[in-house]
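With one protein chain withheld, the remaining protein chains of the complex are depicted in position.
Moving on, here comes chain A:
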Amino acid sequence: MANIAIQRIKREFKEVVKSEEVAKCNIRVEPKNDNFTELRGEIQGPPETPYEGGMYILDIKIPETYPFNPPKVQFVTKIWHPNISSVTGAICLDILKDQWAAAMTLRTVLLSLQALLAAAEPDDPQDAVVAKQYKENLEMFNTTARHWANVYAGATKREVECDSKIQQLKNMGFEEHKARVALSTYNWNVERAMEHILT
């Protein structure tokens, strides 16, 4: 059965390589091993979102039963998004679960993920902390997401205030990523973030 999976992935692979999205550098796929069961995907942060200019790396695992079951996709690049875990990179997207259809391809999956970055679903969250911030303080959410895009995904827009607060905690001897998570969680309130790290 694995035969059909590999054959299909190879075909899809050619399709993605030829597609116009690749030509525009929006998405990219490359195999990690010879039999195409593990792939590395890349999507660009969509314009007019906090992720603009960032490049997000994805880990794609093709199950034996592909295309009758969806590929397993995770973000490798850290991202601040209601439907993506800021810890593990796990994605909450219906087409990767029960809404999968056998005619979907790597290309449509990557484009759907790009669409997810542009249109979050805070009512069906993967990361409850991020979703809460998104719903209660959208401005703060956008700032945090831009900061994460800048630091982890190579987006060019810097959030100077965020950087200085993290530097402040780093100077106190805290680890950088831990400080960033705490500050992001507590709406960039330095005292509450410190309290959180220390408890």
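Here is the rule we go by: contacts are C-beta pairs under 8 Å (C-beta built on N, C-alpha and C of every residue); 3 or more make two chains touch, one makes a residue touch a chain; residues count from 1.
In the analysis below, contacts and distances are computed from a predicted model.
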Identity of the absent chain, which is to be given by its UniProt protein name, from "CTLH domain-containing protein", "Sister chromatid cohesion protein-like protein Dcc1", "RING-type E3 ubiquitin transferase" or "Actin-related protein 2/3 complex subunit": "RING-type E3 ubiquitin transferase"
Absent-chain contact - pick from A:12, A:52 or A:159: A:12
Touch list for chain A against the chain that is not drawn: 4, 7-8, 11-12, 18, 65, 67-69, 98, 101-104
